[in-house]
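Handing you a structure now.
Only one protein chain is missing from this complex, and each of the others stays in its spot.
Each chain carries a letter (A and B) given by its place in the written order, and its residues are counted from 1.
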Amino acid sequence: MAEDALAFDEVDVSYLVRGTPRTVLRGLSFRIRRGETYGLVGESGCGKSTAAFAAVRYLPRNGAVTAGRIRVNGQDLMSMGQRALRSLRQTAVAMVYQDPGRALNPSIRVGQQIAEVFALAGMEREAAMAKSAEMLDRVRISDPQRVMERYPHQLSGGMQQRVAIAMALARNPALLILDEPTTGLDVTVEAEVLDLIEKLRLEFDTAILFISHNLAIVARLCERTGVLYSGRLVEEGPTRSLFEAPRHPYTVGLLRCLPRPERRKKTSRLDTIPGFPPMPGAAPQGCIFTARCALATELCRREEPPLIDLGGRFSRCHYHEFAADLPRAEAVQMAEPLVPSPSGPILTIDKLSKTYRVGDQALKALREVSLDLEAGETLGLVGESGSGKTTLARSLLGLTAADPASRIVMNGRTLPPRIGARVPGDVKALQIVFQNPDSALNRSHAVRRLIGRAIAKLSGLGGAALKQRLLALTRSVQLPDRYLPQKPRALSGGLKQRVAIARAFAGEPKVVVCDEPTSALDVSVQAAILNLLADLQASQKVSYIFISHDLGVVRYLADRIAVLYLGRIVEIGPAEQVFAGPHHPYTAALLSAVPDISGGHGARIRLQGEIPSALGPPPGCVFQTRCPRKIGPICETEEPALNEAGPRHAIRCHIPPAELMEARD
Amino acid sequence: MSETSAAPTIVPEITVAQERRERLAQLLASPTFLIGLAIVAFWSACAIFGHSVVPYDPYADDMLNTLLAPSREHPFGTDSLGRDVLSRVITGSRDILTVAPLATLLGTLGGTVLGLLMGYSRGLLDEVLSRIVDALLALPTVIVALLALVALGTSKMTVVLVIAFGFAPIIARTVRAAVLTERELDYVAAAKLRLEGPLHIMFAEILPNVAPPILVETTVRLGYAIFTVATLSFIGFGIQPPSPDWGLSISANYGLIGGGYWWTVLFDGLAIASLVIGVNLLADGLEGVVNG
Partner (left out) sequence: MARFLLKRVALSVITLWLLSVIVFTAGQVLPGNVGRAMLGPFADQRAVDALNHEMGTDRPLLVQYGDWVSRFVQGNMGRSYAYRAPVAPFVGTALANSAKLAAVAFLLVVPFSLFMGVVAALHVGRPADRIIMVAGMSATIVPEFVSGIILILIFGVWLKWLPISATWPAGSGLFGQLHHLLLPSIPLVLVLFGYIARMARAGTIEALDADYTRTAVLKGLPQGTVLWRHVLRNALLPTVSVIATQTAYLVGGLVVIETLFHYQGIGSLIFIAANKKDFPMLEAGVLTVGCVFAVASLLADLIYSWLNPRIRYGAGE
């Protein structure tokens, strides 16, 4: 029998942090057979990337494997000398990680970077270059010779990742480690890279260790999956059965947190996992999940369960047979669903355009976007990078001035383009929750000041009234009082976002723009934040403009959805209709690119090529260069209008809505 | 959700006051900082109390005892006017330790305000000021100071002003670069969204975040201020006779070293070197805490 491609045997890894060792992986054991694809999932800080770097013996300076054995292709990694390790890395194991733009050397041409691998194998220059071109061809790069002449910064993110994959597969390694390879890429690009990985997996007989926070991707690609929690493997098994019938309360909780199609804010809340994971390196007695587990008993607190063999799969839970019955952390029913009152729009955007100057060229980030928003309504704004969704948010708030012909009307008053020229009442009524709380919260100020100052300036309160309002506000975002004297860096990502939300609500706003507020958060935290936003909407009667690239999240929260592509609205309509169809071909592609947790996925609609630059958008319909349903020359010459496809539903396409509906399957 | 590095981020729950105490403890645990502090404290004590403890009057000529080699009575020897070198070295720190810190302080204040304005406004003001700063930075501070001192005449006050004027653009450039990064962060937008004015945003929101690099830069600048004052004194445009200033003494006596009267310059030289190195060690310790 052939050796396993990778075997972890009771591995401990610890980091030295300010002189104290902290164990971030404890007793990790798993093996990947030859040619097998193994998924390792978990939330941030669970140690999954540490496992990946341990598997290639490339831990950060302060990290070390302190116990156990790691074998790659049957060879013991830890006892290996430098020379043997180098030759192992040359031939047997390769790795691809997040952010391909940084993984490639910025000052060496792409071709030479790949050829280096072949040169190392003793190949002549010419032959190495030829082999490199061949590799690029195998990762479906259509013009290898041209790409080889490029520097990495001249390629798009998707292309860069293909190059990195080509480089990794060059020597046909026994083991390929993919560490969040598509995180940070656009949805449609991500789908393409995943397709590619799926195909290459069959072409090369390489075993894959696939590390991801995204359960749906793992469900789609991996044969077996391990779930990591706080440095411990808590469950492992064949992917399908693990996701269909999880046997550990953590896995159960994690799967329940995902926004699913049947869940909508009007009818139900999302599940969350209460509490926080233990600090990395903390070693509580008993089961590590006890503190957050609704099934936990005295036994769990006293005794850590072993990895129990359930016949081909394993669970580290004393009560694995009851895991599926884990009580829900949240009341499922909404307290009082808010129905948008059709009293006329509170906010109207009319032909909003924004042009930036780049050298002598005009970059049209937004082109004549028109929208309106009812009181208490949530408008989901969906688009990939370059779609203009963040520019729309910033122009709306007056942080960047829109082009002169644009009009923003709120409560019947036209707002000046710049925030400085707006009256205080209007500024107060229109607030935002930014994407990245690390950037949005001043790191020099304590939480009390961050929120207090906003209350003082926006509601004019002072003294005891301010104090009272501050406490009421922090409680309404479920931020414990003990965090008030702390600076943001002492808070977890979810807590920071709660501070940011409290600040946005300090002046009792009418409209809050949420710019990807959960994209940097783990799913369990994301669910809690989405619940909070839904609760606040119900109690404060605010309207949201909710920007996201994640259709699942948008589906949960939005009443209406607008899809943006290259600065234009290509489709807008009630959420149900946008999901049910007829779809704009781009919306259809976006929907089909979303991986499904059930593992299966319908026919994928593939998009050709990359998103064009807004500096030189294609003539005619901006989507024509990638459209799978292009009907003819009219698409290249004439920009379609937003045609009505149903009540309040419009699609910017030359194909009539009825036909778009028909061809859906 | 994405782990950018494999190392875990360990989030300690500490309050603002605890954080301050922790920083101080870190500082006091840094050997370079402590050594620097000891040296600077020693010379500061000499500057303040030196005149009342020295064995001889540092200004008194003694024409019968010129250029005596170091001995029991004169451990560092005497200079060409018969003055006791030890007494002069000890009291020689007073002028330089008045002029250099004052110049640094003024330069830092001016440079910080200038840098904040430039970085935050970014428009024409920034463009114009940046060009002027660039032009000034094309010349070493010593040359700028020399030029100005020749034109204005030398006095302690002009030396202070001229060095401050030379340092302000350097500080301004550091501050501006930091402000340019900060102003793109969303907390600045958030401040605008709660109707804060530009002055509040510059001084209450941005300044606290750029203060640590300014503090480090200021300490580094103090070292260079001492460097510059000493150099100016050496070439005759800094502190003026009959001060026992170190640079001035070296200037007056270095012609004698060919004749073997090394003690007239060596001790002053070592004094300058120890002072600037001390300040530099302080800066190094501070930087370690600020960036680490």
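In the analysis below, a contact is a pair of C-beta atoms (placed from the backbone, for glycine too) under 8 Å apart; a residue touches a chain by one contact, two chains touch by 3 or more.
Being a predicted model, the structure only gives us computed values, none of them experimental.
Asker: Out of B:Leu67, B:Ile257 or B:Val290, which touches the unshown chain?
Answerer: B:Ile257
Asker: Given the contact definition stated above, which residue among A:Leu104, A:Leu352 or A:Ala558 touches the chain not shown here?
Answerer: Touches the omitted chain: A:Leu104.
Asker: Of the residues B:Glu22, B:Glu73, B:Asp134 or B:Glu184, I need the one that contacts the missing chain.
Answerer: Residue touching the absent chain, from the options given: B:Asp134.
Asker: Just name the one of B:Met118, B:Val159 or B:Val276 that touches the chain not displayed here.
Answerer: Per the contact definition at the top, the residue touching the missing chain is B:Val276.
Asker: In the full complex, which residues of subunit A touch the absent chain?
Answerer: Answer for subunit A: residues 56, 58, 61, 86-91, 94-95, 97, 99, 102-108, 116-117, 120, 151, 153-156, 164, 167, 359 touch the chain left out.
Asker: Applying the definition given at the start, please give the residues of subunit B touching the unseen chain.
Answerer: Its contact residues with the unshown chain are 32, 131-132, 134-143, 146-148, 150-152, 223-224, 227, 230-231, 234-237, 247, 250, 254, 257-258, 260, 262, 265-266, 269-270, 272-273, 276-277, 279-281, 283-284.
To be clear about the criterion, only the chains that are shown with their structure count from here on.
Asker: In angstrom, rounded to a whole number, how far apart do the mean CA points of subunit A and subunit B lie?
Answerer: 48
Asker: Which part of subunit A faces subunit B closely enough to touch in the complex?
Answerer: Going by the criterion above, the answer is residues 15, 17, 22, 24, 43-45, 47-50, 52-53, 59-60, 62-63, 98-99, 180, 183-184, 213, 279-281, 394, 397, 399, 419-420, 424, 427-428, 431-432, 434, 436, 439-446, 453-454, 457-458, 485-487, 489-492, 503, 506-507, 519-523.
Asker: Per the contact definition, I'd like the list of subunit B residues that touch subunit A in the complex.
Answerer: These residues of subunit B touch subunit A: 1-16, 19, 185-187, 189-196, 205, 208-209.
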